[in-house]
Every structure is written in structure tokens, then in C-alpha cells.
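Here the complex is missing one protein chain, while the rest keep their positions.
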Amino acid sequence: MVNLCSDNVSGALPQVVEALAAAASGPAMPYGADPWTERLEARLSEVFEREVAVLPVASGTAANVLSLAGLTPPWGAVYCHLDGHVNVDECGAFEFFSGGAKLIDLPGSEGRISLSALDRAVVLAGEHDVHVAQPAAVSITNVTEVGTLYTPAQVSEVAEVCRRHGLSLHMDGARFANAVAALGCSPAEVTWKAGVEVLSLGGTKGGCLAAEAVVLFDPAKKREMEFRRKKAGQLFSKMRFLSAQLVGWLEDGLWLKAATHANAMAARLGVGLDGLDGARLLGPVEANMAFVDLAEPLRDGLRARGHAFYPAAPAGPDAVRLVASFETTEADVETFLADARALAEG
Amino acid sequence: MVNLCSDNVSGALPQVVEALAAAASGPAMPYGADPWTERLEARLSEVFEREVAVLPVASGTAANVLSLAGLTPPWGAVYCHLDGHVNVDECGAFEFFSGGAKLIDLPGSEGRISLSALDRAVVLAGEHDVHVAQPAAVSITNVTEVGTLYTPAQVSEVAEVCRRHGLSLHMDGARFANAVAALGCSPAEVTWKAGVEVLSLGGTKGGCLAAEAVVLFDPAKKREMEFRRKKAGQLFSKMRFLSAQLVGWLEDGLWLKAATHANAMAARLGVGLDGLDGARLLGPVEANMAFVDLAEPLRDGLRARGHAFYPAAPAGPDAVRLVASFETTEADVETFLADARALAEG
Amino acid sequence: MVNLCSDNVSGALPQVVEALAAAASGPAMPYGADPWTERLEARLSEVFEREVAVLPVASGTAANVLSLAGLTPPWGAVYCHLDGHVNVDECGAFEFFSGGAKLIDLPGSEGRISLSALDRAVVLAGEHDVHVAQPAAVSITNVTEVGTLYTPAQVSEVAEVCRRHGLSLHMDGARFANAVAALGCSPAEVTWKAGVEVLSLGGTKGGCLAAEAVVLFDPAKKREMEFRRKKAGQLFSKMRFLSAQLVGWLEDGLWLKAATHANAMAARLGVGLDGLDGARLLGPVEANMAFVDLAEPLRDGLRARGHAFYPAAPAGPDAVRLVASFETTEADVETFLADARALAEG
Partner (left out) sequence: MVNLCSDNVSGALPQVVEALAAAASGPAMPYGADPWTERLEARLSEVFEREVAVLPVASGTAANVLSLAGLTPPWGAVYCHLDGHVNVDECGAFEFFSGGAKLIDLPGSEGRISLSALDRAVVLAGEHDVHVAQPAAVSITNVTEVGTLYTPAQVSEVAEVCRRHGLSLHMDGARFANAVAALGCSPAEVTWKAGVEVLSLGGTKGGCLAAEAVVLFDPAKKREMEFRRKKAGQLFSKMRFLSAQLVGWLEDGLWLKAATHANAMAARLGVGLDGLDGARLLGPVEANMAFVDLAEPLRDGLRARGHAFYPAAPAGPDAVRLVASFETTEADVETFLADARALAEG
């Protein structure tokens, strides 16, 4: 009975809940004028080794579309991978929050935007002048939708195309902790040092209850973003409760420890399944997601035993996605694998 | 050192925090397909004595503007009091989420929309045909911005004007608990039985961390609202954490007990100040807000002793607003009043 | 059978139609890259005695809302008179095109915004920080909705308030020709020299078929406005046909001659009616609109004889608005007055 549908089926890290409870009594000024929010900004400035501006919001969709709306005029175009969450799973929120800007989806292997496709698209747009949405920004996802990573060098390559064309660069980091934990680099190296201007930093999937943050590597852009957040209904009166979650999550490297664990569990699932009769790992497990071809009897059998996971249709008719979280235990993994082995050998 | 700026400077009710903590471990399906969200809808159907559809969101602005966007086409007009939160404190969120509909602000004494002004405005709009935003809905606030109440009979009077003109009726219930506690009526009587179609039910000010709910008295409208919520970035993956707050808050009448307490504390503040030298209560304390004229020395003296409260400029140059919450203790009130007396007599 | 409902019930000036016909054959590059559009910009630079950027559009609503959308962010506020066309007769187009900015309507006698009300509103907004739409611009109308004028000095007074608060100033000039003709000043004096940054220059009411122009006194803002126009569906492929109308209209001072005639006809109507039994002119006729109290029998009698005009409800139950255009002849005026006299004496 292991639920591997997504890392958002998990609860919350006990330390995060404790941090929340500890923030729950006594007065504090609203709308972010509280000590927790101040601490969060200071803490993330340390984490990223530079002054950053931070705006906590409560959903990943909000973090993404507010970030991007700040990087494009209504007549602009933002480029993303065709599998990007902002493209396929946010119900047009980008188009709405940007005032009708265009999201141009691009192909690319292993979840990463093809740089040549990006370059071509931007050049093409430039030739049509006022009739065409003007290239404004690129959004990449790290960990990508297919579980792969952007290394700092790969981010820099995207940033180089951006620089050449005068585009801004945004990173959707719903699983940023998993990416950093897997890459073994510093948070700075894979973001602003590589050319990222704005990061959607995801806390929810990593162990918070509902807390994400827009991280602006250019703090001067904070003021405008504050208005965008307010107008979006994402300025919370008891802001301390968003900030306290993130502060607790960042404390003592908890965020990276939890992500390291989740990554390890996913790797074990991938390795453990690969080669069983009817199972084939579809690529190396780079972070906390394993994509695996499971033959129908194996899929059905695992589900019949109460395990849960989603199909990964774009990867093939038999492909499934197994996502581990901080809450996935070694025992969970063993149970799942034991059942898989039993079914495969059965 | 008592903070009476707003009820949103409070923390959270311990029972709500406990409910949240109890929901924090183990898997649950995301986006509302969890037991807490199901329980919340059932619980609110009991509270309102009829089947309702419920969409938890994380801010009052979101609750209001999603509710209203569902009641007006982009070419519609929504009427509200000129002091209404949606009019003056949401930075144009209504205009944005409604696709550019018009919010028409109307005068009215004691925070309630003037029915004759409403009627005139609607009739006037009708004469201009396609050039004018078409009357679509009315939004009233209960408790109003100036601390007064709409009784069920007064809501019915607004609803009667709405019915006559074919308008929908929304209630901004950021302090709905305080209203119900003060009115001594049932939640049903002051909402759908009186003609309200959609309620923004506020949990945050009443003791939750960040939880509001759009309550649809016509459950058939839920599907459309789900899309609006998603597109607004207000569909939370770990929805259980919003629902669990509200479930805990509604448990055993906690929401009304907490509101009753807050109301009582505000009343005590009002009565205790009225008649002191330099202090005059500006109207009966109907819910959890007292509006008081405080002479400058008294204001300054109280602030010098660490007390906090906001001016209430529209009520006069010396007017201040004192808001009590579930967290305001009798000792707080006594401390504040003792300091006021000392200053007044000093 | 004289139609005085509005100046938009008129046809078009023969010279404008001729200019259009003369532009109708042979190829020209589309979207404004044609000689007529170039000539229009040069011509208006002469008219306004400085380099201006000009964007022809096809409706007054488009001219106004594109102008204003360029002067406010989505979280901004634009102030206008409560009778302003953009406020009451554009069905929320401003709210839509601005991405949900707020239009704050202000009182003011004789159709002009009260400067003290404006100042108060801006100061008030400043105190609420991020919760409140941020003061961004002021829009005034010249000729106003009630037929009065803003003199250059009065425009300067509004501009002074704008300067003090960092606001932009827009003029809705749907009847700008009538204003300039009546004021006897230069177009420059009542616009940029007095502090106006953007003008909606109306050609339609003055004798064009459907042609208005956004006139930017800061030509550097043209590029952004071009994108706004395109995205609004107001970039016309055969732009020459908009530009040619305006070029023809501006030729040899035709626009001012036509306006002078219209103004004179309105004055004659006003003077001729005033003092008849049952008729009273409600104020001096400053441009091409006369507001007159007509007793019911007189109104009915005139309509029974085929004359057409609208009520002017805000000015009183018996008030009507009589609008003259370039097409209103002296004979029209005499016929109308003769019928009025006959009825009054009857």
C-alpha cells in the first residue's frame, strides 16, 4: 500500500509542523511584516550566497505565473518545454496572469529545451515585428518533468542563448531541493551564477504543507512583484505561517537531507525493478522520480495489492512514473519491490 | 502591549494547529481528493442545513474575487459598499479576475449599501444598453467594514432588490463567525435563507492559519468554480492542510465560541473606554470591532506604552479602530483599559 | 426633422470622403508603412508644434483605453470624472485593456474633476500601500461630458496636482476640435504645454467616418503602444484609410472650421430656446452641446414633429442635450427653433 503517485501525496515534515506550531501564538504584524518572513529572506540570502528578495506564495502555479508575469509584457512570449508544468498543468494560468502573453512550447530530449529549437523560434519571431509576441523570457524546470536534471553547465548554456537574444531566465524549482541534492552543487551555482534571474522555489513537494517562494536574484524587482502578488490574491495576512514553514524546512539543511532521502528511495525503486520480468527502467534515476516500463500484469498486480502510481503516457503505453518523497520509507520501497518481484516471478 | 490593529495579527487556535498536525503524516491524494476535504464539505452542509459545495482557498481576496468572477460576465457590474474590502483593499483583484468587469461602489450608512442608491444605479445602467457594464451582482460584507451587522432581515431586503433586477447576491464573510455569533441566528438564516447565493467564509481572522472557503449554495456551480480556482493558482496540491484547518475550526462549535469571545472583548473595550476623558465610543459594538474617538494625547500615550491600533480616518480625524480576536484575553483588555484610564485621569 | 442626439449621427465631411477616395487605388504597404500615415504624423507634429507620435485607431473607446493602459500598470489607479465616457460608456473596456487596473471616479462641478477630491483620493491611496491600486494617471475630457471646456489654465491646474503626485495626464479629446475652436488657443497650449502627455484625438464626431488618433507627446513611448494596438485588434492592414481621413480632416484647418460651425449652431440653439415658455438654457453653450430644460409638452411636441434628442437625466428630469455637428445647418437650427417657438406660444 505504497503511494508513489507524486511527492505531493505526502504529508509534512515533523520539523516543519513544529515550526508552524511554534509560530502559532501571540500577535505578529500581518502581510509579511513579521519576524519569520524577515528571517526567511535572510536565510535564503545565505543559502544563495547573495542578497535575494523573497515572496512566499501558497502554490507552485502561483510562484510560476507571478514570476513569469514579471518577466514579460502582455505582448511578450515565454519559451518552455512542451512538457513543462506551466504549459500543460496550469490551466492557462500563465496566459491569464501575464495579461495574454504567449507561452511557446518547444521540444527537447530528456525534458530539456532544445537550444537550437529555442534559437530558431526566437529568430523567427524577430522577423515578424509587431504581429508576433516578442521574445521575453525562457522558463526551465529543474528537476524536469521527466525526472532529469539541468546541471549548472546546462543552465549556463540556456542562459547564453537568453543573453544573446536579451531574454530573461526563470527556473521552475518545484523540486529544486531534489535537484540540488542530486547535483551536489551549491544552490547558487545552478541558479544565479548560471544566469537564472528568478526561481520558483518549491517547498510543498519537499515537506512543507503549502509553501513556495518566488526568489528574485535582483532584489530591486521586489516592489513590482509585491503588487502582482497582492492582486493575485496571494498576499496572506498571516504570512508568518508561510514563512515559518520555509524557515523550518531550511533549518540545518533539512530541505536537502529530505531531498537526498527521496532521491535515494527513487533510485532504489528504479534499480530494484529494472530487469525483473516485465519491468524496465527507462533511464537513470537522476532525482526522486523513476520512469519504468511495467507490463500490464505487473501494473495491475501492484495496484491490486494497493500500491498507487500514475501512467507516464508520453514515455510509452506501459510507462509509469514512481515518485518518492521525504515520507517514502525504506520499508515502503522494500514492500513495493517485494510485491513486484513476487508478481514478476509468479 | 496589546495589539488591536486587526484580528489578523493573531496566531491560530490551538485546536486548529492540532488538527493540522494530526493531518500531517501519511499519504493522501492531492488537489482535494482527500478525506479532510470531503469531511469539510459534509460539515459545512450540516452547518448550513443544506447541501453546499465548498472550495477552500488561502486568502480572503481569493475567496471574494473568485466568488464574484463566477457571478458576472466580463461586461458585468458588481455593486458594493464604497468601504468594501473588495473595493478598497484588494488592489484591483476583482477587476483582474473578472476579466475587466466593473465594481460600482455605493454609499450607505453604517457600512450597509443604501438600497435606494443601489436601485437607482441599476436602473440607470439599464438605460444605457450595451455601452454600460450590465448589472450582475451585489456584494455585501457581514460583519461590515465599520463593525456593524446585516441582520437576516436586512440581507433579505438587499436580496429583494437583487431579485427585482435579476442580480446575484454574494456575502463577504471574512468575519462571518463574528456576525453569526453576534446575531444569534443560524448560519442558514443570514445566508441562503435570506437570499445569499455565494459566501466567502473566512477562517483566517477567526483562528485558522490561512484558510477561507468559497461556499456555493447552488452546488451545481462547483465545476466552473473549480476551473476558476485552478487558473487562479489557488488549487493546492496538499489541500488537506487547508481543509483540516477549517474542519478543526468548525468542530464542536469552536468557530462560534472563539467569535463570541472576540465579540465580548471588543464590547468590553468599547464600554470601558466610552466616557473616559478624551474617549468616546462612536457607535454600539456589534461584533469584534470598536470604533472610538481618542484624543491625541490618549492615542499617543497608549502607543507609547506599546499598544497598537490603526486610525479609522473615514470616521474622523481622532477615530481609531480596535479589533479583538480569539486571542485577545480579558487580561489584555484590562491592561489596555487600565492604561487608558491612567492616561485619561493623568 | 433635425437629429440633435449626438454629433455621431452625422455623416462625413465631403473633403474627408474625397481624401479617402483619392487614397483608394494602387498598392501601399500595410500596417502603417504607407505615405498617408507618415503624412499624418508630420501634419500633427505641425499642428502641435512639436514632434509627436501618432497611432490611428478606429474608435474613441480604443483610443482612450489604449492610451490609459499605457499609463498605468495593472495594479494602478486612474482618476476620472464620474461622468467620464471611459467610466460610464465604455462597458469596462478600461478595466479590461489595463489588465484590471482601477478607474476611480471623482465628483466635480461643470464636468471638471474637483482638484481637492483628486488630491484627497491620491493621498488616501498612498496610505494603504500594497493593498490599494496605486495612483498612476488622471484622465480629463475636453470638451467635457456636460459641454464645458478646460482652458489651458485649468488643464495646468490638473497637471500641477499630477506633478505633485507623480501621475500622468491624459486628455480624452473626442471633441478636441470643438474645444480648440471654442477656446481660441493653439492645440499645443491646451495639451502638452499645459502638461498633457497623451491625447485621444477624435476625428469621428468632427467629420471623419471612423478615425481617432492616439497622440503621444513623448514619441519614445510609441513602440510599446504599437504592441498594445496590435494586441487590441486595432492595427489595420489598410491603415492608409484611417490616416487619409485624418489627413483630409486636418487639411487647411478644415477640422477647426467644421468645429467652429458646430459650436455656433449649438450656441444658436441654446440662445434661441432660452426664455421660450417652457425652455431654459442650463448654462452657457461653450462648445457644440446645449443643455436645456424643456417642459414635457415642448419635448413631446418637438419629437412629434420628428426632431430627435436625448434626455440629460443627471441635469434634471426635464433636461435634454442638443448636440450640433458640422452637418447641422442654419436651416436645421431655424426649423427646430421655429417649431419650438410655435409650440411654446401655442
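First chain written, first letter: the chains are A, B and C, and each begins at residue 1.
Everything that follows uses one rule, which is that contacts are C-beta pairs under 8 Å (C-beta built on N, C-alpha and C of every residue); 3 or more make two chains touch, one makes a residue touch a chain.
Every value quoted in this text rests on a predicted model; they were computed, and no experiment measured them.
*Asks:* Quick one: which shown chains sit in contact with the chain that's not drawn?
*Replies:* A, B, C
*Asks:* Give the residue, chosen from B:N87, B:Q134, B:Q245 or B:N288, that touches the chain omitted from the document.
*Replies:* Once the missing chain is taken into account, the touching residue is B:Q134.
*Asks:* Decide which residue listed in A:A133, A:V146 or A:L343 touches the omitted chain of the complex.
*Replies:* Residue touching the chain left out of view: A:A133.
*Asks:* On chain A, where is the contact patch with the chain that was removed from view?
*Replies:* Where chain A meets the chain not shown: residues 74-75, 77, 88-102, 124, 127-128, 130-133, 313.
*Asks:* Since one chain isn't shown, list which residues of chain B touch it in the complete complex.
*Replies:* Looking at chain B, the ones touching the missing chain are residues 31, 73-75, 99-100, 130-131, 134, 224, 226-228, 230-231, 235.
*Asks:* Which parts of chain C face the unshown chain closely enough to count as touching?
*Replies:* Interface with the chain not displayed, on the chain C side: 3, 5-6, 8-12, 14, 17, 20-21, 23-30, 57-62, 65-66, 90-93, 96-97, 204-205, 209-210, 227, 230-238, 241-242, 327.
Following the convention adopted for this analysis, only the chains that are shown with their structure count from here on.
*Asks:* What chain lies farthest away from chain B once each centre is taken as the mean of the Cα atoms?
*Replies:* C
*Asks:* What is the distance, in whole Å, between the centres of chain A and chain C, each centre taken as the mean of its C-alpha atoms?
*Replies:* Distance between chain centres: 51 Å.
*Asks:* What whole-number Å value describes the gap between the mean CA coordinates of chain B and chain C?
*Replies:* Going by mean C-alpha positions, chain B sits 42 Å from chain C.
*Asks:* Can you list the chain A residues in contact with two or more other chains?
*Replies:* 227, 230-231, 235
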